[in-house]
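What follows is a structure written as structure tokens; I'll ask about it next.
Here the complex is missing a single protein chain, while all its other protein chains stay put.
Per-chain residue numbering starts at 1, and chain names A, B and C are given in the order in which the chains are listed.
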């Protein structure tokens, strides 16, 4: 079997999630390429060494530029903080490496445009890790919508609720906390959490044309772990917005890290003329489905345990009733990426499709400042 | 409209539930008779006076024999403890009064037989308050089974779990606590709670032919409120049994008052070849339904909110989505009783049908002593 | 016991719900007054006669002005469509009748102000039927918030989803359908459904200061039952808005009649620093509660079955585990109104407090037109 040599940049949470996916995918999927963990890269030599040993990477690098120079690397996986995505991705593209980039694509639309422009020039395969598309229940939702089961869509609503930053003692910046640092993250919940909701939304329900938003930073100052000083918090702790889709449906979106009782409660619901779908990350192996064409007295929300062989991806795993978890969405992501290479039919979202989400985030953040409805910049086909 | 003069015996929990039903039924149902709260009867004059005032009974009696002598009483409602059912019912029958008797029918099958014999002779209308048959979701289950939606039945399982007697300080006997006194109640959870499960089971799934059971009395002695002394507890605190139905299906039944966290958790599930049903008294306005004939990838348990106009009884109440509660099952019970009078087609369960449950309870209690499988005495058609 | 003679105006859905409450309240609550169904009033003599018979009203009227002239009426209950509230209420106040007015208070804030002004002058007791405050689980939420259990509040989110107007064949106007007629209703889901959400929200979480909204009318024309012609639909089929509360918390609100699978799904959630609460009308006897102060590994949303004696109002009903339903919220409403009379401490919301909701609805509808954030007019204390 052909090998796909992976160069990983980063060793944090996503570094682990992706490494696990690369390692597992060939045990469960029949694919044209087998990923090989060739090199792991980060500035801290001791840490990247430990990481590489743990996961079986064959070598390490401490400078991503060096990694890009290596001939034995086929694909670069960017798991560095958001503020590094653009620079690394453009360099990787110029070096002829395929790119898997952690979401969000970039700090903002302007950066994203530059990245898209570059990969359109180099024509190298590229993809962004919006992994939730590949949770089997979410993929099933996509199937149903594509088949027209829902009919005309009236409503979409999504939220992504967490509660891990309520304490004022939590610092910002540094390992594991760069998501709270505006300079590293670009935004708060908007880019981190709503980006996921938006990616799923546009995949399922098409383009968003305009939005009105509000954001809030509940805790105005936090100690910064890099400077050691108390500094203003630049990110949005919470964000909610109303939106109108091109298909005429209305939407509400909300995300916060101040919703006590919710760890990673990403839910969406879509209401169509004939059927509705609800999904919840906290029970990701289920899909709630309402079918209006059922006999009247027997209509009810069906709680579908998405673990059967005829559910997306599930023929690869165990037997009906035995659930998979969070990490499997990444395995599916890699499987589809490889399958796309093999069939020369790129898996989505590539940089260009991920730019759509970036534009929506930009409009949301702008509206939160202006108080106006903002039109969403559309990506040209 | 014709009047139906009610004579109520008792003023406790069931006295209230039934009175409420008599008062409300004509506001919601179109019936040939309108119940009139004619007289309430109990030994304690002060208490029955207060009760009668509260509910609008026109008069009181302190001796049920007096009540039976009155010409202006059409129907007697027996809400006295179990040990009085037989005597009152037989006297009422002889006095030509229709009878509504609280469940269980009697202390045991022998008493029940005598009651059935008497009403078969007098031919007066008679009914037992197994009210759960008339929760709309339960009635819907019956409809579906009668229509053959489930196909061949393989399994039935029911439980009725409570936790109110865990404290050893709780006394036995007296007002509100006669259910813990073997002399007043006849048995513990078997007659009080399992009788409900059994009544529903045989209504939905036909005759039970044999059982094997175990019972337990966790707290062996309790203060008796009538004697003031600590006395042995004669009732079963918990009872579980296995059963075989005549149709070949297997069943498990369990009841206890020692299941911490459950107030009145009566649930049943029935598994058929093609479909399954689950119901839970704690959410009595819902029915869970699984339909195997649904498209494979979209099969799931449907949570049906049984509040639509095409659900049993629900066209009489509010609008879809607005739930009714526990008390409404009694209103439906009265409505069906009156409807049966009007159409000369008695509503069930009458004494004879309630005797079936009595026989099963007898077999269960016997098996708990012998350790053997016991055959259930069958009621002759 | 003192009597409280009721004059009911209307005989529709709310006429039934209120009549039931008047009839039942004295059976379950110990109060200083006992409601008497004195007269029912509507223009259609046959219909009001049938209604009065069904519910036991002693007399009928076909002109509400006549009703107001009667000496034997203490309290007038306004269950007429929204466009009649103001006129009847002002006349009732001038006639010295106490007033129970169905929600929303009026067609808009201007009408509401006139009504408030009048009752402030006449000083007659007045109340608006925002009944959901008195669902025991909702009242429990209020208790917990008042006690400070939640700590600082960060988020409030509410939605009221229905699906009964999706069919384009449904006409507008006339009996049962006046809610779809802009002239009778004043607005669509905003006044009908969001008004409930808003009333609960401000009761639990204090004043709302500004909003930004969007509305949509999915079906632009419907046959009008009064004119027989296809006419433009003037109401909002759906409405969503973002809001900021005076206490610094953020909110999202949404209502629609196009959410397939939802009959009357009114839910709210409130996230505080220390605890969170969720409630759902479809299971109104439950409250979901998250307590952050629980031991870490044992934290979870508690599903509280609000049927115990120490839950609000529940000592009046049955025993733990036996649920009440939708109609009981109206019984509690009447009980509190009477209790307020008795103690000379008016039950809320009175007209003035209901005007707050009216102002918010006005701001929402205005914002939906302007696209701007709109300040909410505040009611002077």
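In this section, a contact is a pair of C-beta atoms (placed from the backbone, for glycine too) under 8 Å apart; a residue touches a chain by one contact, two chains touch by 3 or more.
Bear in mind that the values here come from a model prediction, so they are computed numbers and not experimental data.
> Per the definition of touch given earlier, which of B:212, B:303, B:329 or B:357 contacts the omitted chain?
Counting the whole complex, the residue in contact with the absent chain is B:212.
> Out of A:4, A:17 or A:275, point to the residue that touches the absent chain in the complete complex.
For the chain that is not drawn, the touching residue is A:17.
> Out of B:70, B:142 or B:155, which residue would touch the omitted chain in the full complex?
Considering the complete complex, B:155 is the one touching the chain left out.
> Using the definition of touch stated at the top, determine which of C:140, C:158, C:208 or C:322 touches the missing chain.
C:140
> With the full complex in mind, choose from A:87, A:283 or A:372 the residue touching the hidden chain.
A:283
> When the complex is taken as a whole, what residues of subunit C touch the one chain not shown?
140, 144, 287-289, 291, 294, 296-305, 308, 310-311
> In terms of residues, what is the contact footprint of the unshown chain on subunit B?
Residues in contact with the chain left out: 154-155, 157, 159, 161, 163, 166, 212-214, 216, 218, 238, 240-242, 244, 248, 250, 252, 254, 256, 258-262, 271-276, 290, 292, 299, 301, 371-373.
> Write the list of subunit A residues that the hidden chain touches.
Here the touching residues of subunit A are 13, 16-17, 19-20, 23-24, 26-27, 54-56, 162, 164, 262-265, 281-286, 305, 307-308, 317-328.
Here is the rule we go by: only the chains that are shown with their structure count from here on.
> Central chain, going by Cα centroids?
C
> Determine, using the mean of C-alpha atoms as each chain's centre, which chain is farthest from subunit B.
Farthest chain from subunit B, going by C-alpha centroids: A.
> On a C-alpha centroid basis, what's the spacing between subunit B and subunit C, in Å?
Each chain's C-alpha centroid was found; their separation is 36 Å.
> Provide the C-alpha centroid distance between subunit A and subunit B, rounded to the nearest whole angstrom.
Taking the mean C-alpha position of each chain, the two centres sit 55 Å apart.
> List, in ascending order, every residue of subunit A touching at least 2 other chains.
Subunit A, residues with two or more chain partners: 299, 301.
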